[in-house]
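Just one protein chain is left out here, and the rest sit where they should.
For chain A:
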Amino acid sequence: MKASPYAFIAPFFVVFGAFSLVPLLYTAWYSLHHVQLSSLDQQTWAGLDNYQNLLSSDFFWNALKNTFSIGVLSTVPQLMAAIWLAHMLNYRLRGSTVWRVVMLTPYATSVAAATLVFTLLFAPDNGMVNWVLDAVGMDPVNWRESDWGSQLAVSSIVIWRWTGYNALIYLAAMQAIPADLYESAALDGATRWQQFRHVTIPMLRPTILFTVVVSTIGATQLFGEPLLFGGVSGTKGGSEHQYQTLGLYMYDQGWIVGNLGKASAIAWSMFLILLIIAAINMLISRRLRKS
């Protein structure tokens, strides 16, 4: 029965093949053709036209730039806050389970629900954020149309949803750090901050790398938050595409405009970008392991 392990993992690979691999290859095929959503059987060979078209398209570069800036705006504060939260929760606390559960609730809410609430908070006319700004004497911001404002608003939804999740991962890793490391550090006179800086962070390095990779992938595929934040014709990501991510641009081209060939080319470009990011990550992690 040497085959049984394969039989066990087979269901996954069957499903993966049917719902991931086949579409992936099919998308590659589409990306080399001119295909319209309304006439799928009329495919004319395009070679690399769709890709060339993208490289010379301002919309594509703009979406790439937005994906990157929203990615940085959301991932960096999110991971830093998560480490800090985890560090706090790692102390003996009253009702620690309650805190941990509370932290995870945003992760359990649906994107749609969360975004709806944030859209109301960021409403230009009577939203709470502008109300607070007004209370401290600042000018209100048109959160949906301003360039940095809209990116910040979208990032805040991502941060809110994912910080707790990452904090839990950090917390688990922190609890695996042997207590005697802290004890000996304390004996040597290290303050709490020094303990955090010189014991916790180095021990967390593999975990941090993991969360960075996962968050980066998530940021590259960012879609639901900006789509719903945009409301009607949300696929445009604002009138100047100020928060149109690659995912939104792909969806807009494929399903709204109906240009499937181009949308497929965008999908594959995203895939290639992710591969590059993964490669960079691997290089860095190798470096880290060596040091």
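In this section, a residue touches a chain if its C-beta (ideal position, glycine included) is under 8 Å from a C-beta of that chain, and two chains touch if they have at least 3 such contacts; residues count from 1.
Here is the rule we go by: contacts and distances are computed from a predicted model.
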Protein that the absent chain corresponds to, by UniProt name, given "GMC family oxidoreductase", "PEP-utilizing enzyme", "ABC transporter substrate-binding protein" or "Carbon-phosphorus lyase complex subunit PhnI": "ABC transporter substrate-binding protein"
Contact partner of the left-out chain, one of A:Ala28, A:Val76, A:Ala123 or A:Ala186: A:Ala123
Which of A:Asp134, A:Glu183 or A:Glu240 contacts the chain that the document leaves out: A:Glu240
Residues from chain A at the interface with the omitted partner, ascending: 1, 4, 7-8, 10-11, 14-15, 34, 36-41, 53, 57-59, 119-120, 123-126, 142, 145, 231-233, 235-236, 239-240, 255-259, 262
